[in-house]
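As you look at this complex, bear in mind that one protein chain is not there, while each of the others sits in place.
Chain naming follows the written order as A, B and C, and within any one chain the residues start at number 1.
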Amino acid sequence: MDEIANLKLLKKAEWLRPGKFLASSSWVLMVLVLILAVVPLMTSSRTTLNLWTEIYILGVFAMSYDILLGYTGIVSFGHALFFGTGAYMTGIIIKNTGPTLSNLLLAVVGTIFLAVVISLIIGYLSLRVKDVYYAMITLAFAELFFISAEKWRSVTNGADGFSFQVPAFLQDRYVFYYGILAFLVLVVLLLRRFIDSPVGRVLQAIRENEKRAEFLGYDVLKFKLISTVVAGVVASLAGIAWALQQRFVSTGVMAVDKTIDALLMTTIGGAGTLYGALLGSGLTTLAKHRLGDLAKIHPIFERWYIIFGLLYIMIVLFFPGGIIGTWKRIWNKKIT
Amino acid sequence: MDIFMNLTLSGLSTGMMIFLLASGLSLIFGLMGVLNFAHGSIFMWGAYSGVWIYFRTQSFIMAILVGMIMGMALGWLAERTIIRRVYGRHIDQILITTGLMLVLNEVLKAVFGPNIIAVQIPPLLAGSWELGGIIIVKYRVFTIFVGLVVAAAVHLILTRTRVGMIVRAGVQNQEMVQVLGINIRQVFSLVFMFGAGLAALGGVMMAPAIGSINPNMGLENQMLAFIVVVIGGMGSILGSALASVLVGLAGVYTAWFLPEAALAVNVLFMTVVLLIKPSGLFGMGGGRNS
Amino acid sequence: MILQLSHVQTFIEQFHILQDVTFEVPEGEVTVILGRNGAGKTTTLRTIMGLTPPAKGSVQFRGEQLNGLPPYAIARKGIGFVPEDQGIFSDLTVEENLSLAMRKKDGATKTRLQFVLDIFPDLESKLRQKSDSLSGGQKQMLAIGRALITDNHLLLIDEPSKGLAPILVEKLAQAIREIKKHTTVVLVEQNFALASAVGERYVIIDDGHTVREGKMSQLLQDRELLGRYLGITANPKSGKVV
Partner (left out) sequence: MIESIIRTQELTIRFGGHTAVDHVSLDIAPHTFTSIIGPNGAGKTTFLNLLSGLLLSSSGQILFKDQDVTKLPAHRRVRLGMGRSFQITNVFPNLTVLENVRLAVQAKAGVHYQLLHHHRKYSEFIDKAIALLETVYLCGKSEQPASSLAHGDKRKLELAIILALEPEVLLLDEPTAGMAVEEVPAILDLLTRLKADSRTILLVEHKIDMVMSLSDVVVVLANGKLLAKGEPQQIMENEQVQAAYLGGVFQ
C-alpha cells in the first residue's frame, strides 16, 4: 500500500520536475499565455501595457541571443546590429513611404533579407577564428554599424533619431498588445522547434564538444552559420517590433549596450534554457522601470545597472545555469 | 605638405596613446590568455580620476600619478577577486570581464556623473611651435614622447629584468616556470596590475588630447586597442607599438579624406589580418581554431 | 630515505593513472623508474612535483609532506625537474634559461653554474644564443643543467635519452654519474641500456601500480621480470640487445 503511494508521489514529482515539465508539454506556455492574455483586462494604463510589450520584445531579442550563447556556445558582441537593422529598416521605410500595412510588410521582408545577408557575411568572416577573436570581430562590426547610423544623418538623423507614425491598426493599444504577445508566442514555438530539430541538436553538440561533433561528420562551420542566421533574423524581427512600439528610432538600437542587455538577460535568467532569456527580460525591464522611478528619491537609483552587473558576475562565477538552470538543478537534486 | 606633417604627428600621437592601452591588453593576453573586456573601463577610470585630481591640484604630474595608481589598484582588485577564478576558461573570461566592464562603468558614472567633462591641456604643454610653416602642437609631441618612453621602458623591463624574463618564459610554458620555483600567480597579479596602470596612463594622456572625457570613451578606445593587439600579435610589445602607429596613422589619414571611414578601415584591416595571419603581423602562436 | 611515496593515486581528469604507487628513494643513489609505455612513469614524476597532485596517498620528501603544495613550493624545497619535453624556453637565450633557475646569486650558485658548464661544455659557447638554435642534445643538456643551478637535493629526470643519438646517450650517462656525486637522482628511462648503466636501484610501474623495486644488479639477473614488464622481450634471445 505504502509502496503504491510512494510510486504515485514519485510520479507526481516526476511531473513537477522542471526538465520534464518544460519539455514534455506545451501547457506551461499555454498557462503563461493565458495569464499574459488577461493583463489588458486588469489595466488599461498605456504605461503598464507598454512595459509588458517591452518585456516581450526584449525577451524575443534575448532568446535569439540565447541561440548563440546558450545553444551554440559562442559569445557575440554584435547582436545589436541585427536588432538595429530591423528597427532602422522599419522606421526609415515607414517614415519615407507612409504608415501602411503593405509598407510594414515590405520592411519585414527587407529586414529578413538583410539580416540573412549580414549574418552570413559576418559569420563567414569571423566564425573560423577562436572564440575571443569572434567576440572581437563581432564587436568591431557592431561599432561599424553604430557609427554608420550616427554619421549617415540625412537618413537616420544621427544620435537624435527620428520618430514616425505606425500603421493605424497598430495604434490601438490592445491590438498592439495582443499582436506583440502573438509575436512572442510564435517566436517561442518556432525557436523551441528549432532547438529540438536535428540542426538544433547538432548545435548543442557543438557547444558541448566541437571536435567530437566534427568527427561525427558534421560540418561545424555550416551549423554555426545556420545558428547565426536564425539568431540574426529573430533579433531583427525583435528590432521591428521595438521600432513599432517606440515609434522612434535612434542610434541607441545599434549600441553595444543593447547586446550587453541581451547577454545580461540571458545569463541571469539562464543561458541554454530559452525561457530564461524571457525571465531575464522581465526582471531587467521591471527593475529598470521600478528602480528608475526611484531615481527621483536619490540619483543613485539611476545606476541600478550596478546591481545587475554584480548579480551577473555572481551568476557567471557560481550559478552557471542562471535562475532557471539553478532551479532545475535544485529540483532534480530534491527528487533523486 | 604641412597638412601631411600635421596628420602624421596627430596620427603618431593618437597611436601612442592607443599603445598605452594596447600594450597592457596584449601582455595580459599573451601571458595569461585573458582577453580583458574591462580594460577600456580601467582606461576610463584613469582618465576620470586623473582629471579629478588635476582640477583640484592643477598639477598634471599628480594627475598622471593618481590616475595610474587608481588603474593599478583596480587591476589588482579585479585580478584578485574575479579574474583568477576563470583562468583557462575562455568563454567565462569574456563573460566575466564584460560584467566587470559594466560594473566599473556604472560605478564611474555614479561617482563622477554621466556627463561630458571638458578638459584643457595643461598650460605648460599647451600651444604649438612653428617650424618652417609647419605647426607642431606641443601636446602631441609630449604624448609621442611619453609613448616612446613607455615602449622603451616596457621593452627594457621585458628583456633586461628578472621579472621580464619570467613573463617571457611564462608566455611560453607556465608549468616549467613553476617547476623552477617561481610563483607564477604572483607574476600574473603583477602583470595584470601593471597592464591596468598603463591603460590608466593612456586615459590620463588621452583626456587633454581630445579635450573632454565621457563615459563612452572606454569602449571606443578599447575597440582600437583590440584591433592593435590583433594586428600586432598577442604578447608582443614591439608588435603592439608598431601596430598602434599603423592604426593611429591609418585613422587620421582616412579621417582626412573620408571621415566616416576611419574606423571601417581599421576594422577591415583587423579582419583581414585575422583571416590571413591569425597570430598577428608580429606575433607568435595561432588564433585559428584547431 | 630522501623520498617516500606511499599508496599514491593520481587522476588526470577522470583517468585513473596512478592507482597504487609506493616506493622509496635512498639518498645519494640513482633510482630508475621502469615500465612500459603508458604505465604511469611520467605521471609519477609529475605527481611528486605537484603538477598532477595526488588524490590519495602521501608523498614525503626528507620527512616533510608534499601533498597539497603548489609546484613552485615543492621546487623550493629542493627538487629539480627535467620534463620529458625538456621545457626549454625557446624564446630566451641559454643564459636566460639558466639564470631563470637562480633563486639567489651567491657564490654557491656560481660554483654550481661552473659545474654545469664543466659537465656540459657545449653550453658555454652558446650562452648568448637563443636556445631555439640548440640541437636536441644540447637542449637536453640545458634542461638538466638548469635543474642543477639551484641547490637541489633531488633531481627528477624524465626520459633524457629520448630522441638522442647513441653517442649523446653515452655523454648523458657520464653526466648523470657526475651529478649523482652531489644529488640524488630519480630517472624515468625507457632506454634500458642507459638505465642499467647509471641506476643503482629500480622501481617497476605497470598499469599505475608499483610491482617491484630493488637493486639494479638483481634485476639484470631476472630475465623473466625484464620480459614481463619492460616491453616485448618475451624471447630470451634478446639478451644481446642490452
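The rule is short, and it goes like this: contacts are C-beta pairs under 8 Å (C-beta built on N, C-alpha and C of every residue); 3 or more make two chains touch, one makes a residue touch a chain.
For clarity, every value in this text was computed on a predicted model and none was experimentally measured.
S.K.: Going by the stated contact criterion, tell me the shown chains that border the hidden chain.
M.R.: Missing chain, whole complex, touching shown chains: A, C.
S.K.: Among the options A:Val202, A:Ala235, A:Ala255 or A:Leu278, which residue touches the chain absent from this view?
M.R.: For the chain that is not drawn, the touching residue is A:Val202.
S.K.: Which parts of chain A are in contact with the chain that was left out?
M.R.: Answer for chain A: residues 193-194, 196-202, 204-205, 208-209, 211-220, 222, 226, 230 touch the chain left out.
S.K.: With the missing chain put back, which residues of chain C would touch it? List them for me.
M.R.: Counting only chain C, the missing chain is touched by 12-17, 19, 36-39, 84, 159, 161-163, 166, 169-170, 173, 189-195, 197, 207, 230-235, 237-238, 240-242.
In this text, only the chains that are shown with their structure count from here on.
S.K.: Which word fits the touch map of the chains here: line, ring, star, complete or other?
M.R.: Contact pattern: an open line, chains touching in sequence.
S.K.: Which chain's C-alpha centroid is most distant from that of chain A?
M.R.: C
S.K.: What whole-Å value do you get for the distance between chain A and chain B if each is reduced to the mean of its CA atoms?
M.R.: Computed value for the inter-centroid distance: 33 Å.
S.K.: Hey, how far is the Cα centre of chain A from the one of chain C, in Å?
M.R.: Chain centres of chain A and chain C, defined by C-alpha means, are spaced 56 Å apart.
S.K.: Which residues of chain A touch chain B once you look at their complex with the stated criterion?
M.R.: 73, 75, 125-126, 128-133, 135-137, 139-141, 143-144, 147-148, 151-152, 210, 256, 260, 263-264, 267, 300, 303, 305-306, 308-310, 312-313, 316-317
S.K.: For chain C, which residues are in contact with chain B within the complex?
M.R.: Of all residues in chain C, those touching chain B are 49, 51, 70-73, 75-76, 81, 83, 87, 89-92, 96, 99-101, 103, 146, 150.
S.K.: Could you please specify the touching residues of chain B with respect to chain A in the complex?
M.R.: Going by the criterion above, the answer is residues 35, 37, 82, 85-86, 90-96, 98-100, 102-103, 106-107, 109-110, 219-220, 223, 226-227, 230, 259-260, 263-264, 267, 270-271, 274-275, 278, 287-289.
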